[in-house]
Structures are given as C-alpha cells and as structure tokens.
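Note that one protein chain of the assembly has been removed; the remaining protein chains are unaltered in position.
Which chain is which? They are A, B and C, in the order written, and residues in each are numbered from 1.
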Amino acid sequence: MTDLAHIRADFPILRQEMNGYPLVYLDSAATSQKPTAVLDAITDFYETANANVHRGAYALSEIATDRYEEARTRVAGFINADRREVAFNRGTTSAINQVAYGWGLYNLKPGDRVLLTLMEHHANIVPWQLVSRHTGAELVYVPHTESYELDLEAYHSLLDERVKVVGITAMSNVLGTINPVRQLADAAHAAGALVVVDAAQAVPHMAVDVKQMDADFLAFSGHKMLGPTGIGVLYGKRELLEAMEPAEGGGEMISDVQLDSSTWAEVPHKFEAGTPPIAEAVGLGAAISYLEKIGMDAVRSHEVDITSYALERLGEIENLTIYGPADMTNRGGAVSFTLADIHPHDLSTILDQRGIAIRAGHHCARPLARSLNVPATARASFYIYNVRADVDALIDGLHEAREIFGVA
Amino acid sequence: MTDLAHIRADFPILRQEMNGYPLVYLDSAATSQKPTAVLDAITDFYETANANVHRGAYALSEIATDRYEEARTRVAGFINADRREVAFNRGTTSAINQVAYGWGLYNLKPGDRVLLTLMEHHANIVPWQLVSRHTGAELVYVPHTESYELDLEAYHSLLDERVKVVGITAMSNVLGTINPVRQLADAAHAAGALVVVDAAQAVPHMAVDVKQMDADFLAFSGHKMLGPTGIGVLYGKRELLEAMEPAEGGGEMISDVQLDSSTWAEVPHKFEAGTPPIAEAVGLGAAISYLEKIGMDAVRSHEVDITSYALERLGEIENLTIYGPADMTNRGGAVSFTLADIHPHDLSTILDQRGIAIRAGHHCARPLARSLNVPATARASFYIYNVRADVDALIDGLHEAREIFGVA
Amino acid sequence: MSLNELYREVILDHYRAPRHHDHLDSPDGSAEGKNPLCGDEVTVEIKVAGDTIVDIAAIGVGCSISQASASMMTEAVAGKSREEVAELVRKFKVMMSIEDSAEPVVDPDRPGASLGDLEALQGVRKFPVRIKCADLPWITLTQALEQ
Partner (left out) sequence: MSLNELYREVILDHYRAPRHHDHLDSPDGSAEGKNPLCGDEVTVEIKVAGDTIVDIAAIGVGCSISQASASMMTEAVAGKSREEVAELVRKFKVMMSIEDSAEPVVDPDRPGASLGDLEALQGVRKFPVRIKCADLPWITLTQALEQ
C-alpha cells in the first residue's frame, strides 16, 4: 500500500540530508513531521487574521475567533464529539493534568484508587501521583501479559469499588499495543469509575470515536498528528466538563471575577485560561483536514502495511527481540526492540550516521521498562510519509551495528 | 521618534485592508502582530530541524534541542536571568498558575494572605483564588490612588506577617501604570513575602531586569512581544525553583518514575512537563532578536512619543475621560478611556468601520473596572509598528462617534 | 455596512431613555443575562397573569445595542400572550439571522418588516460581532419565561 508515497513531497524536511544520507525519520511516535499545508495555514493566520480571540469587537478579532473556533469544530468532528466538549491546551500532558487537578483534586480522597496500566506514558502517571499527594488516593497498576497485551483478568480483579478513575493508553507508545478501550470502559463504568484515555498515539494513527470508546475524558497532542507543537486537546463528556472545576484560572475562562471568588465561563471556555494557542489550533485544524483528505482508514492501512513489513524484516535478524504484539490486529506502528547486547543508544548512533532517526531509551514509560526488565529499548515508529525503503535502510543499519559490535 | 516607521514593512498584516481602510491596529496589549522574521524562524524550524527535544540520540533531535535551548538562553539574556531560571510554558496565565499550584498549594495555609493589587489582570487573581480554596489562604487587595498609581501607603499597611505572597503587575494592561516593582519587592521581602511579578505588559515594552527588580517569580507571554501564541515564560530565582514542586507532571520533567512517586529533573526541566512548545520557543527567540536589534530603549522611547501624542490629542476631545497616569514617566502605551455616554463597545464598532482596531470591555480586570466604577472602557494600545497617523485616525473616528451619538 | 443603518435614531433614543427600566414588585419570573466578554448585562423581570405577560422590566448596563434591544423588547412584549411572545422571539432571531426560517423573506432588505419598531434593529445583522448584544435580552427573556 505504497500509494501514499507521493505525499512525501508535502513534507519539506524529508528532502533534507542527515549525516550525508537522505533523512529516514522513524521517530513519529515522539513527534511527527509537518506538511506544507500546515505551515502555510499558520503563516497565513499570522499574516491575515492575527488578533486575540473572544475579546475584540472589531472585525480582525472576529476573523481570528472564527478561525480558532473552526479549528475546534474540526477537532470535534474528527473524534465524533460535540464542539463544546473540546478544550484546547498545550498537549496531552497538559490535558491529563487538567483532569487530575480539575477533577481529581476535588473528588479523590484517602482510600480511593486510581487504576492505571503498566504501559502508561509518564503523562498518565505523574499527574495522578502529584494529585495523590494532596488527596491521599492510591495508585494501582494493571500488568501486561507475556504477549504484551493488557492483562484483562488482572484488570477485572483490580476494578473494585475503591477505583474512582481508570487511566488507559489507547495505544502504547512503546509496545504499540492497542488496548480495547470500550471493553475496559464498560467495566470501569460498571464499577463506578471514570475513564481517562491517553490517545496521544491513537488519534494520529487510527479513526478514534469518543462515543464508540465511551471515554469520559480523552487527551491528545497536535504535534504527533502533523500539527504544530504547543497545542493539545482535552475531550470530556459534556456533563462531566460542566461539573468539573477548571485547573488553571485567568482571563477568558471566567464569567465574573469578584475579589475573593469567581464564576466560570461556559464549557469549553472554562478550561481555556488566558490567551489560547490560537495559531496552533488553526495549524491543528489544517493537519486534521490533511489527514481527513487521506482518510484515517488509509492512514491505518498504510501503517499496517509498513509495520508488518518491519516486523517481518526485523524478525529475520538474529538475537533481535521485539517488545510488542506480533499481530497487526491490535498494534500500531511503534516497534520497540533490542539487538543482542548492543545498547539501544549505540544502535541509535550507528543508525544516525546513516541518516536514520530512531529513539533509544525508556520512552517516558519507566514503569513499563522495569516490567519488561530492560533499561532501554530502541524504537522505530512509522507514519504516513514512511515507505518500505525506510525499513530496508533500518535493516541495513542494524546489520552494520552487528558488525561493529561483532555480534554473531 | 518616528524613525521606527520603516519597520512597518516587516509586518505583513499591516498591509491589509479592514472594512475598506488600511488596518490601524491599536490592540497590541491584547496581542501583538508578528514580523516576517518570526514567521520565517518558525517555518524554518519545522522545515529543517523539527524533532522532539531532549529525547533523541540522533542528529535531528540534537539540532532541535539546540534551537530550543538557544531560545532559552536568549530569553534569559533578555531579562538578565540565568538560563536555568527560565522555564517555558503556554503563557503568562499558565506561568502564574504554575507558581500558585507549585508553590502556593504546598506552602499556603489558613490565616496566610496573598496580597494583590487591584489593578491585577485576572491571570494574577484567579489562580490564587483557586489555590485559596484548597489552602484556606485569604486574598487581600491594594487599591490605587486617584491618579491611578498604586496606593503605597495602603500597600505598606497591608504588608504584615500574614502576607506570604505579593502579586504585582509590572505594568497595568488597563491603566498603563508602571508599578515600582523594586520598591514593592524590597518591602515584601522585608515582610517575609515572595513577589510574583506579572510582566505580560512590561517585558514587551521596556527593558526588564529581573535582578534589578528583585522579582522572585516573573511571568510573561510570547504573543504580546512579536512572538507566536502558545508560548510563555516563568522566571524564578534559582533557589526558589529548586525548592518548588512542579505543578504539572509528565514526561521530560522527571528524573525517575516509580509506581507511586517520582523524582524530578533539574531546573528548569522540572517545570516543563511533556513536549514543550518547541517551535514557539524558537519563534519567541526570533522575536527577542528582533526587539534587541531595535533596542528596548528605542522601543520604549517610540512608545513614549506616540503615547504622549495620543494623550495630548485625546485630551482635546470634550467629555473624554482617560483612566491612567497623565505623565509618561510611569506609564506605558495602553490608554483606556470613555467618551461621554457612548458605550466603549459602540466606539469600537464605529472605529472598526474605519479599519481601526481597539478594545472595549473590562480587559480581564473586573476588580479594577469595579473600582474605577465603569463597566467597560475603550482601550487603544501602541507598539513599535504604530505611527502618529494611527493616532490621528483614532481621533477622527472618535469625532465621527460623537456625531453619530449626537454628543456635544 | 453603513453605521447609520446600525445607529438609527430610535435605537439611540431607547439607549438613552430605556423603557420599563424599573424593577417590578414581586415579579413572577426573572433572569440575569450577561456577556462576559464585552460586559453587557441585563436583568429581565416579568409579571404573568394567566397566559399573559402583564408587566415586564429590563434593567441593565451595556452598549447601545443591547440596551436598546432590551428596551424595545419590553415594549413589544408587554401585554402579549406567551405564544405571541414565543413567535416574536422567533421572528427576532430570524431577523438577526440567528435562526433560519422556512418562510420566504418578502423583502431581504427588511427581514424585520413584521416586527414594528424592532425592525430598527435589523441593521445589527450586518455587524456580526454585535448580534449577540442585540440577542442578550431575548435570551434572558426566554430564561425568565421558563421559570
């Protein structure tokens, strides 16, 4: 399914050389590259429409507000939400902190539990740790199976009445595992818990429908889905957002400010304190248009194709261990591996000399790294602009690493 | 001092027509326009250097990290701080919330007081209200005098041992008043309180030296100083940042994450949870270079010139009331006013028809609006790209408003 | 978009001398509306007898459009039945292009032709930022009626 190959031309950075080789960018799980359409939308906003939003009674401000709100509508449509259920913020991390401080800080108490999976990114762990310090709630983790899937049995047995929040990554940024969010959410709801979905890896790579998932809250980042840095989304069910307190306070999120207390603006504005990331929202809107033009099903099948090919080729290398499901039905395009006793950091340096960018480390998921019992893994991750030739380059580079390290 | 007139060519949006007139943008206190140099820096970053920062062991990630950290160094130099004292975030609002949640939530207790000025923007009020709900601390306000300056006598008498934090705007976004931060900080420190300076209006418009101010924390936004939206700065004295807890948790701000608690990365990274606004930091760096090339003294004297001229011309209009100091020695380029019984919102509409963008409302400072006893004011605010002809256009528009409303 | 279309004489008159501008004694319904972004505020109070709005007051602060709209609304509403008021609200929203209507607009330049004095507000339609000013008292009235 290399029929996406032509879109590489839309990504200026891919024309670049790195260490004398054409750039082979295999780190889209960390951040994606940006098509010209997104960069143009941002520049165009600043050159023709820039003003602060929701504030001015003049035409330019109205134009800016319209563009900003159009982006919200676009985001809402993309995940099948109502536009009032979509609040902009800085990124996934920021969005989850907002839930932790806005909902957790007000509702958790000693004895309560926050149930997380062991494959969570730090973004869905540390905010709950911080809020636990203030509330006395306790964190509990669901392990994964030997085939790198969530241990459903353990999940169900941990899901008792003490659990008030369940935090789930929709797609692991290390293992690639796609979790059965709907099934997990049904059980959580039956147990009386809210479900916070970290969709930082899911939304960029597959069709996500918040209603189908029945997520209570869901967070993702613009920069991982062809959009700019500095923008993220918190989705929340309308009635939950309405009941929830804002985490951050400031301008634009208020209805009235008295000396010792304030009342809040309507959702979603209540969750957008201060000047929002306006041009970034516009850029994210353009990224979504771009993805919608391709179609999320085409995005997913392109990634299934290239990831299958990567799994196959990596599987041919001796002493190479892959951490993640072998089957494409429940995994995305992030492939973590180790090669013999070569440290991932060394692999990364060797590949980098061939212009190939992969990640090495714990990928902001140390609890998972400990459970896998590897201090670090190498990770190649794919997106719409990657082609099979990128996988071939990776494989060649790994063979060179074997030679350098004298690995059989 | 119209020798900045040539720089108008650097701002593409100023070539635009609005309602058939050349755009006269007099709302820079809400957000500034952006020069081409800033837009180019952002696009160039995405086209040649885009990767996540502090994460990759490959060359592209190192290039991205260097550009991001260069921006930090530039910001630090601009306000005379050490680079480890500069944390990036979403904006002034976000930065002050970080102090409220990171310092206030851990250190304030019932009986403690937060002393604010009545001219604070909601950004330096609402976060303290939110944190007071959790800590039981109390908010107290320093009024202003009839000449729109801070009431120093009241300040000193309110500054007792109960006060743990003093929040001061360095320059009011409504009155234009420049507060004597150093003097206020000395008194606050003598009383054992920390000083949080809202420099959202000061840093864009005058030379700010955190050491000279002796600010403990200081916050400002990129978008008001020629930079992009989605980026702001929290400055904090090194030892305070080191002792302070992070407000947000997530990736990149940790040293280690265990299941139930974590340890933090070194300052300033501890305060930068998740993927930071990377391209936005680069854009802010370019904005600072641009401002430094002009020189902050030249920026200030240009604004003194144009604001004096505006005050003079506005003063000629009958029944026009200016809210703010008459003298340029302690005021910036934000000029709030009302004209007879014409509502500011109506003034704004009438001016807008002539392509003139001003703000009407409470300017995110309702406690101040109440103390001024006006539900709304009109505000014209100036920046480096404004010229005297912009003031003339404003005056002509106000005369039309008088005619339409039949004001003598 | 001429400012004269917006600031008609009758609007300025209502702005400066708002009708039904005193609080009612023991109203049957009341609601407060505000537009936090521009600061417009209006309180609507109603007295109902049977199905009829026998008295109404609108007290507020804000721009000429919101205050004139409130004042003109009180005149149009006083003495009308709930049903007539509902129809008035609907027509007003159609005039402001807040709601679509299936009815053919007889004269597109005068969509408020059937609204009497209120027609003076139809110039607001061409100033989209100001539509919410004109609409504020009507939203608030609807809330007061729902009580």
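As a working rule, a residue touches a chain if its C-beta (ideal position, glycine included) is under 8 Å from a C-beta of that chain, and two chains touch if they have at least 3 such contacts.
Computed from a prediction, not measured in an experiment: that's the story for all the values here.
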## Note on the structure
The omitted chain touches A, B
### Task
Among A:Leu241, A:Ala376 or A:Leu394, choose the residue that contacts the chain missing from this document, as touch is defined above.
A:Ala376
### Task
Looking beyond the chains shown, say which of A:Leu23, A:Leu150 or A:Ile350 touches the absent one.
A:Ile350
#### Entry: Options A:Leu158, A:Ala360 or A:Ile384, residue touching the unrepresented chain
A:Ala360
### Message
For chain B, which positions touch the chain that isn't shown here?
### Response
54-55, 57-59, 61-62, 254-256, 265
### Summary
Hidden partner sits against chain A at residues 19, 341-346, 349-350, 353, 360-362, 369, 375-376, 400, 404-406
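The rule we apply is simple: only the chains that are shown with their structure count from here on.
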### Message
Need the most distant chain from chain A, centre defined as the mean of C-alpha atoms.
### Response
C
### Query
What whole-Å value do you get for the distance between chain B and chain C if each is reduced to the mean of its CA atoms?
38
### Multi-chain contact sites of chain C, meaning residues that touch two or more partners
37-38, 129-130
### Query
Where in chain B do residues touch two or more other chains at once?
19, 345, 349, 360-361
